[in-house]
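Missing here is one protein chain; the remaining ones are kept as they sit in the complex.
Chain lettering (A, B and C) follows the sequence in which the chains are written, and residue indices restart at 1 in each chain.
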Amino acid sequence: MNKDFKQTSRSGSLPWLLQRISAVILFVLLLLHFITYHFLSKGRAVNYQEIVAKAGSWWFPLLQFAFLLTALYHGLNGLWSVLEDYTANKFWRLVWYGLLLSVGAVLLFVGTLTIIKLYTLPVA
Amino acid sequence: MKIDEARNYHKIDAVIVGAGLAGLRAALEVAKSGLAAAVISKVYPTRSHSGGAQGGIAAALANVSEDSLESHMFDTIKGSDYLADQDIIERFVNEALKTVYEFEHMGVPFSRTADGRINQRPFGGHSSPRACFAQDVTGHVLLHTLYEQCLQHNVLFFNEFQVLSLLVSDDVSRGLVAWDIRNGGLHIFHARAVLLATGGYGRAWKVTSNAHANTGDGVALVLEAGLPLEDMEFVQFHPTGLYKHGILLSEAARGEGAYILNDKGERFMKTYAAAKMELAPRDVVSRAEQTEINEGRGIGGKDYVYLDLRHLGRQKILERLPQIYDLALNYLKVDGIKEAIPIQPTAHYSMGGIPANVRTEVIKDAAGTVVKGLYTAGEASCLSLHGANRLGTNSLQDAATFGRIAGIHMSEFCRENNFSGLPAQPLEIAQGKIDRLWNGQGKERHAPIREKLQENMTKYLGVFRNQDDMLKMLVMIKELQERYRQVTVDDHGDVFNLDLIEALELENLLSFSEVIVEGALARQESRGAHFRNDFPKRNDGEWLKHTLAWRRDGKIVLDFSKGVVIYPQYQPQERKY
Amino acid sequence: MAMIDISVKILRYQPGKDEKPHWQVFNIAVEDESTILDVLNEIHWQHDGTLAYRRSCRSSICGSCAMKVNGRNVLACETPIHRFGRKLKIEPLSGFDIIKDLVVDLDPFFAKLKRIRPYLILDKPAPDKEFVQSPEQLEQIGESTLCILCAACSAACPSSWPNSEYLGPAALLKAYRFIFDSRDDGADQRIEIVNDKNGVWRCHTIFNCVEACPKKIKITEYLSRLKVKVVENSL
Partner (left out) sequence: MYKRTRFYDFTYYNFIGSWAWILHRLAGLALIFYLCLHIWVINSLTHGEAAFNNVMAFLNGVPFKLLETGLWGVILFHAFNGVRIVIIDFFKGSLVHKKLFIVLIAVAFILWALGSYLILQHVQWRAG
């Protein structure tokens, strides 16, 4: 009758807050990203020259990196929260967490590499 | 297997039947004193009917205007039509303030005055604004707060257990037997002290403000145990029941200034209680309403009148009376801001019940002999605080205050007394009731019998009574009791057998209804809520006394030797409002 | 007032007899002004005594009779049938285990309530009279105290369907009610409890709870305030 309710693990406030902060940042960055790459290429499709041309400015790669970081955090954190919804079990939650961390690490690595390489390439 | 080894055997210091305000308040007190307290309730505690109380809880805090304990006392005495015992009222008003402050400290969200104190509103029969309230859900917040307090203090809850018999013998209470509604099976509760706080018995009427659970089980069980009931004929009819449903529209509406109108649009209370108008006590207003209806001035000549809120304005209605507004809208599709709401008198409060003294100990005769270890509080009890008519908001206060007092005395009793032995066959009576319903040969169903009882109680034992009607009712009850013997139930399952529960409740309804009718027949006068057309006057010479009733050999035996406790300074006077 | 014929489909489950719930249709005549509860009573009293459901006050204050009617959670006693037409489909509340027919096991629901310490916690001695609480301070929690613990909200919340451990809107609302009570000193304890993987963070502002709440409590708004409070507290 007086069953007690079990607590799992503490906290969740920081991810929740960061999810919202990253959302607001993304709102700006993502739209910017889409506009610069997908719309503003004046009649032509995205092409190599155009992208590499942007490498000249120092702030552009930085922006790209910020975008990569927030999108990865927001997306994977979101995915984690979804998985948590469907797994009450503490063990599986840890497994998911580990998996997402690794995926995140790989993607961050690949993405960063892309940015670095791209913006150190010579303009043809 | 010996009983005390059985799985369904519980040995607990204090067992409290009923999780309304009275039961929970008592349990809290016992638990706080360090003893084990168990609450048995046939519904989840927060489903108890106390939660339905809307208007407020009385205490002379004097937060919004002058007030005094003497004034509260006098109002209660006058409201009771001088049938109440004044020593009880004295203790009651003295403890009332403490009860309310305690509630506030527990966290009850009382509505506030501008300077942050508990707000109070006027209520029928009270001479100053004395009703402490939380919007129009006072009972709800009190009940929930108490339940939560009980959780904090580790009261044991046996929710959805229905008590089927009391184990009382040789004037000593030993415990009780209850049916586990959820899983099936009988459980024995062996206790040092038992409290009966099973609430009222309004469900004997068709038009009633009471919950389905208010079937007067406690009073019927006491009767079955060979103990008496007191003043059962006094049942309050509330003037503002929602038309056809009987659902209560709180007196708070009138406290806030609502009018009652007849077909001609008149505030007819001016001819019945010119000074207090709509805020006269309930018996007076209900009779006025019924008279208007009987004389053809109901709305469209029908059996209802109007409760009019419109002049209060949208804001006040939604702020102070949101529940009333919602109820009218949901059940009758009437928008209380724009339209008047159809109402009729509804069976509301049971003044009578299990007799007890000021220590809430159940007594077994007019001399006040105590049944050891048996206590009662709340609407199930008759202390008698409300006499022939209860004042609005006094009953929540009654349940809470005497619940607390019961808790104190029970704790004392538990410390001084050991468990008394159980009878040899504790389950016998309860098992018998169930076996008959499951294995009987009869073909009767419980529902038609109950419906017939309720319809006729509303017809023959309503606001106005007379000998012929009541004799008819008595014959009918006998008939229905006879038919009840032939009742069997469709459902033979153990788990949540609603059929069985309702059939068991019907047995109780039929049992105490007979006492109501016998008492009302015998009492040849009109006092408070008991009004007889054939004896329209109060008769203090002959009837200033309580009714005690036993069932002996299948017959109701009445005794009028229990007098009313009256203080010299509060002698009976004519009751005028 | 007139009689009308309606068709009522009820999800039946009789423990011991039935392996799993199944539908049963009752074609009956009722008054057109009936509520869902009147319909159930009619069936139970006149047609099939084995039907089980909870009810008590029949005036929408006790919280016994929450159930799912035509896909929505309602209080049976306050819901007129004309809201749904002549075909009714009545089921027990989602998410909770079924004891029998429309009766569900609410023990976990109440256990969660107990979990958030639903009582005033005081560091200071209580005054002789009442605590002073301004109408504005009361206003903060006023609406949340109207909750009748009917469980309609928790049963309607998609977050609680796959995860029976989620505290759920009702318990969280209760936490709000105490944390935001000007008299209470127990906010820290309770914040720690709701700041949990199965606590307030499982709420994704879905609003089903608000749609289901018979007392029209703006639950999501209060949960949002609770979340912000928890965040502030843990920063």
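By our rule, a contact is a pair of C-beta atoms (placed from the backbone, for glycine too) under 8 Å apart; a residue touches a chain by one contact, two chains touch by 3 or more.
Model, not experiment: these values are computed from the prediction.
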item: Chains in view that touch the one left out, judged over the entire complex; value: A, C
item: Sole contact to the chain not displayed, among C:26, C:53 or C:96; value: C:96
item: Residues in subunit A touching the chain absent from view; value: 20, 23-24, 26-27, 30-31, 34, 38-39, 41, 43-48, 51, 68, 71-72, 75-76, 78-79, 82, 86, 103, 107, 110-111, 113-114, 117-118, 121, 124
item: Interface with the unshown chain - residue positions in subunit C; value: 13, 15, 20-21, 68, 70-72, 91, 94-99, 105, 156, 158, 161-164, 204-208, 210-211, 218, 220-221, 224, 227-228
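By our rule, only the chains that are shown with their structure count from here on.
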item: Mean-CA-position distance for subunit C and subunit A (Å); value: 38
item: Distance between the centres, which are taken as Cα means, of subunit B and subunit A, whole angstrom; value: 64
item: Subunit B and subunit C: spacing of chain centres that average the CA atoms, whole Å; value: 27
item: Sequence positions of subunit A contacting 2 or more other chains; value: 1-2
item: Overlap residues in subunit C, where contacts from two or more other chains coincide; value: 114
item: Residues of subunit B defined as touching subunit C within the complex; value: 43-44, 46-49, 51-52, 61, 100-101, 104-107, 109-118, 134-135, 137, 140-141, 144-145, 148-149, 151-152, 182, 209, 211-213, 245, 247-248, 323, 326-327, 330-331, 333, 445, 447, 451, 489-491, 493-499
item: Subunit A residues within the subunit C interface of the complex; value: 1-17, 81, 84-86, 88, 93
item: Touching residues (chain side subunit C, partner subunit A) in the complex; value: 107-108, 111-112, 114-115, 159, 162-165, 167, 192-193, 195-202, 204, 227, 230-231, 233-234
